[in-house]
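One protein chain is absent from this view; the other protein chains keep their places.
What follows is chain A.
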Amino acid sequence: MMNQNQPPSDGRHDDDSALADFLASLMDYTPTIPDELVEHYVAKSGFQCPDVRLIRLVAVATQKFISEVATDALQQCKARQSAAVKDKRDKQQKQDKRLILTMEDLSKALHEYGVNVKRQEYFADSPSAGIDPASREE
């Protein structure tokens, strides 16, 4: 379905062919998210399409989205590590080379995409949780 009612001109013809080519190239590319998973979840929403290329397009789009989020989280993590290193330069550098995806970084990254993920600061299992042990004895 086209938005415009005008017959496709040469420019648009290129766009159509570009799109068609892109969709054809999608068949060669195997997205990380498997087709069966995509089909299952879009079917839950009512998406009905027998065309595999569309499924692939959706899978690739999701993969792109997740990789963007992960990249942002990685930048957050690296920024934090570099900041930590700067503070404790006199002591031995806490070169935590392992890059771990933490909730903090993820929540910051997702916030830009409109997803609010909050992490609890602490869990109060008992009324005395978080209280200084010295004062607890009183």
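In this section, contacts are C-beta pairs under 8 Å (C-beta built on N, C-alpha and C of every residue); 3 or more make two chains touch, one makes a residue touch a chain; residues count from 1.
Throughout what follows, contacts and distances are computed from a predicted model.
The complex appears with one chain absent; UniProt names that chain "Transcription initiation factor TFIID subunit 8" among the candidates "Trafficking protein particle complex subunit 2-like protein", "Mitochondrial import inner membrane translocase subunit", "Myelin protein zero" or "Transcription initiation factor TFIID subunit 8".
Residue-level contact of chain A with the missing chain is found at 1-4, 12, 15-16, 18-19, 22-23, 25-26, 29-30, 32-34, 36-38, 40-51, 53-54, 57-58, 60-67, 69-71, 73-74, 77, 98-103, 105-106, 110, 112-120, 123, 125.
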